[in-house]
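For this depiction, one protein chain was excluded, whereas all remaining protein chains were kept in their positions.
The block that comes next holds subunit A.
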Amino acid sequence: MASFVPRSPETLEDQRLYTQARLVEVECLDCLARVGVKKNSEHQTSVQWTAEAQAQCPDLVRRKAAADGARLVHARCPRLAASIEAAVADGRIQIGAEDGY
């Protein structure tokens, strides 16, 4: 059963635009986990994980086990962050939308 049903079909297009458009696949140089990355500006980054990628990143797996449902430690995986920086430096990730988003 669906909830919060949009009335306009264009809303579905908005959902796609904001959650999927411009996501560039980046592979972690260490664990090879593949995530989607979007940058709206130099210092702003969105990272979309998948269950497979999460299971592959030793950093995330270790921290999740250590937290055991309690206060979570949410810092990004430093190796993935470095891989993303490398992708940006290579020009593989476009920064910002063309139309102001």
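Note that in this section a contact is a pair of C-beta atoms (placed from the backbone, for glycine too) under 8 Å apart; a residue touches a chain by one contact, two chains touch by 3 or more; residues count from 1.
The rule we apply is simple: contacts and distances are computed from a predicted model.
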Omitted chain (choose from "ABC-2 type transport system ATP-binding protein", "Amino acid ABC transporter", "Succinate dehydrogenase/fumarate reductase iron-sulfur subunit" or "Rieske-type oxygenase") - UniProt protein name: "Rieske-type oxygenase"
Contacts of subunit A with the absent chain, listed as residue ranges: 1-8, 10-11, 13-15, 18-19, 40-51, 54, 60, 69-72, 74, 76, 96-97, 99-101
